[in-house]
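All protein chains but one are shown at their positions in the complex.
On to chain A.
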Amino acid sequence: MEYTLRVGGEAGQGLQTIGGALAQVFSKIGFHVFTHQDYMSRVRGGHNFYQIRFSEKEISASRDMVDILLALDLDTIEIHRKSVRDEGFILYDSEITKKKFEEPEFIDIPFKKIALDVGKKSVMANTVATGAALGILDLGLETFRNVLKKAFEKKGDEVIQGNIACAEAGYNYARKNCPRCEAPEIREPENRGLMLIDGVNAIGMGALMSGCKFYSGYPMTPSTGILNYMASRAEEYNLVVEQVEDEISAINMAIGASFAGVRAMTGTSGGGFALMVEGLSLAGMTETPIVIAEMQRPGPATGLPTRTEQADLLFVLYAAHGEFPRVIFEPGDPKQAFYLTNKAFELAEKYQIPVFIQSDQYLGDTEWTYEKFDLENIIYNDYRLREKDLEGVEVYKRFKYSSTGISLLAVPGEAGKHLVVVDSDEHDEEGHIIEDSETRIKMVQKRMLKKLPLIKKEIDPPLLYGDSSPKIVLVGRGSTYGVIKEVVDTISKDHKVAMMHFSQVYPLPERDKFDYIELLENADLTICIENTATGQFAKLMRAETGFEFTHQILRYDGRPFTIENLKEELHAYI
């Protein structure tokens, strides 16, 4: 059993409210949920939609075809009518669309009139519509009532009761006026209550649980969600969150806070990251740990501000002048985003390097359901020296040479009388400016050459899903994880097929634990699937390992792959 609902309308009509509420209802009942959003770069008007797929079994991607279309305007009907399955429904309000549809899939529900009659406020039309969608599914209203109570807790009892009455009226209207839906008989799952989380919140929560205490950022879609999350948790968890004048300031502040002794993070998208590049090399030179979330959207320049792409990989990989180690993670789902953010903080602190969580609009906004994240797996090691940690040390040198390249990281002012000296110029062990070639060589070896092999050992091999000795391998990284996984499920009956997914993309994992190159070489077809026009990961693989994929499937229209569209693309090869 699975259903897909699409809520469409103009920006400002409350799509997120309706979509978000439905996603919560389904996940609280215990269904697996997958949502994604498609919106324009405008505050009012235009055309946007919010799609919710729910199922009894685990799901990880969106479909093109929908079972229920909830249309808040006429455009939605015109744009999405063809995506509605034969047995599906279109819910609309002919008073709003100013047009009546007689076909059997249309159900005309006076959202606005009911809202005014029952709730005395037209704004409650959204609640009526949500109630009506639940009515078509015959799922009952118990969970939705609780969602409304929580959502309007601060607005008081009157608002709550008005919304509940509107939900009931919408629900009953849909049940009475739905001649084709006698009894959809949706069986409610046994284990109730799954957690529902999207990519940006997962990154934010990952940072919070990694001891991140300082976040600086400049608002930029699609990274703003992380800034919002951190700010919303600042009071409860004693964080300092600063909205800065530009991204240059954002990364320099993160570096300043980290230098002063707290775990710090910044986030942005490609255009903002372009401004951070100078600061990135400062982190590299000063060996200051920082975590940077780079949430991709299509470029160049302002590009498609609210759409998705994976085309910043090589930019982030090669950004900044000079040579220094960095790590790039590309989580495939919110759960990976959570754990990899935690690992990012661990590696950043342990090796005193910048670490990237690179994701995109698609994963940032998509909500997934999970049983529960295992918090026992969270890593937290405080590598900084404070209070008595330096008591036996006569002279503290911030950049002291060592066999691992890692020097002790003292907290200025919190480690007795020891002084911490840091410089963006090349420097000696104490941190003071030098220009001699001997010290330069030793510092490059310390900073870069000694640390890099150790960092490489920390990188996990790619995930193999499906056949263990596949003839066809679909390779992805980052947010294509979910859709490739579902496609593997659907075609594995007829083919020896597997997905190879990289979430730790740089440095590429070593081959001693799992020789993924050998596995690829033994397959007949190796297809690299990416949201880029030039296949950046395929280039990286070729440059680092010499391996060349037999084919590539690339999508660069600003939209994510869907199950149907990826299957169709695969038909050209299998």
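Going forward, contacts are C-beta pairs under 8 Å (C-beta built on N, C-alpha and C of every residue); 3 or more make two chains touch, one makes a residue touch a chain; residues count from 1.
We take it that contacts and distances are computed from a predicted model.
Between the names "Putative tricarboxylic transport membrane protein", "Phosphonate C-P lyase system protein PhnG", "Transcriptional regulator, XRE family" or "2-oxoglutarate oxidoreductase, beta subunit", the one given in UniProt for the chain missing from this structure view is "2-oxoglutarate oxidoreductase, beta subunit". Summary of contacts with the chain left out: across A:46, A:140, A:271 or A:431, the touching residue is A:431. Among A:34, A:106 or A:373, only A:373 touches the chain that is left out of the view.
Shown as candidates are A:246, A:436 or A:544; the residue that touches the absent chain is A:246. The omitted chain makes contact with just one of the residues A:65, A:262 or A:491: A:262.
Within the complete assembly, residues 28, 193-197, 201, 205, 208-209, 211, 213-214, 216, 233-235, 237-240, 242, 244-246, 248-250, 252-257, 259-264, 278-279, 282, 286, 372-373, 375, 378, 380, 382, 386, 411-414, 416-425, 431-433 of chain A touch the chain that is not shown.
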